[in-house]
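To start, I am sharing the structure in question, which I have written as structure tokens.
Heads up, one of the protein chains got dropped from this complex, but the rest are sitting where they should.
Our next item is chain A:
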Amino acid sequence: MSEMLLEVDRLTMRFGGLTAIDDLSVAVPKGKITSIIGPNGAGKTTFFNCLTGFYKPTEGSVRMHHPVHGPLLLNEMPSYHVARKAGVVRTFQNIRLFPNMSVLENLIVAQHNALQTASRFSLAGLFGRAGFKQAREAALEKAEMWLTRLKLIELADTAAGNLSYGTQRRIEIARALCVDPLLLCLDEPAAGLNPRESAELNELLLYLSREHGKGVLLIEHDMNVVMRVSDHICVLNFGTKIAEGTPEQVQNDPNVIKAYLGEEDADDKEAA
């Protein structure tokens, strides 16, 4: 068992009378890909929102084991602290880029905190001090590195909003990587990608977890991605965990088959 990065303990999220997530416990290891799957409305995105501080969970805790800061309770942090201090960075199901800014600028904005500190809250930057110039060069280099790695370098000076859907998804991942995350939470990164693009995504995810030791938490519907790259899969339905395990275990789990295809009933089977 490898080192745990994130531990979600008995998480519950209620919206009025609706229980979107019910008593969910998940652990995400370092350097591995963990997938959350489940039918539409199972509470996957709500789960992400609870992890990253966009929602305050009703009950339970989300604990991040940070190599420098030690254990951190994400459920008690404002959303920007989750990314800045805890190193948990997410992407969005409906892509959220800065559409009128260039691809490069999108990646520079992700390094705002480092740059802002280097610019001494604009004072050193205003007078063009050397320290700030160095920080700027470093930020540009990091952006360039990820752009090259994700085959986006040719598009660096194009407005992000002008690009195709698949490319925008890649930019969003590149931008998240510029925050130097320990845990990368990707919300349906393969949605809208063609088969070639999703094969490239698989490669990228494996590269990030194996070579860079990043924890990856993945919400995905595309089983070509989920089953090929996941080390561990957690299946949600109506906010509760119905199965967990390796891709093989999950594929053969009767509860999962029931949730996806319905009961073992002649009519339902045909409909599915």
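The rule we apply is simple: a contact is a pair of C-beta atoms (placed from the backbone, for glycine too) under 8 Å apart; a residue touches a chain by one contact, two chains touch by 3 or more; residues count from 1.
Note that in this section contacts and distances are computed from a predicted model.
According to its UniProt record, the chain left out of view corresponds to "High-affinity branched-chain amino acid ABC transporter permease LivM" among "Phenylalanine--tRNA ligase alpha subunit", "Urease accessory protein UreF", "High-affinity branched-chain amino acid ABC transporter permease LivM" or "ATP synthase subunit I".
Considering the whole complex, the residue from A:L140, A:A199 or A:M227 that touches the absent chain is A:L140.
The chain that is not drawn here is touched, among residues A:H112, A:K151 or A:H212, by A:H112.
Contact with the chain that does not appear here is found for just one residue of A:S79, A:N202, A:N224 or A:Q251, A:S79. Residues 52-54, 79-85, 89-92, 96-102, 104-105, 108-110, 112-113, 115-116, 119, 121-122, 125-126, 128, 133, 136-137, 140, 144, 147, 153, 156-159, 161-162, 175-176, 179 of chain A touch the missing chain (whole complex, contact as defined above).
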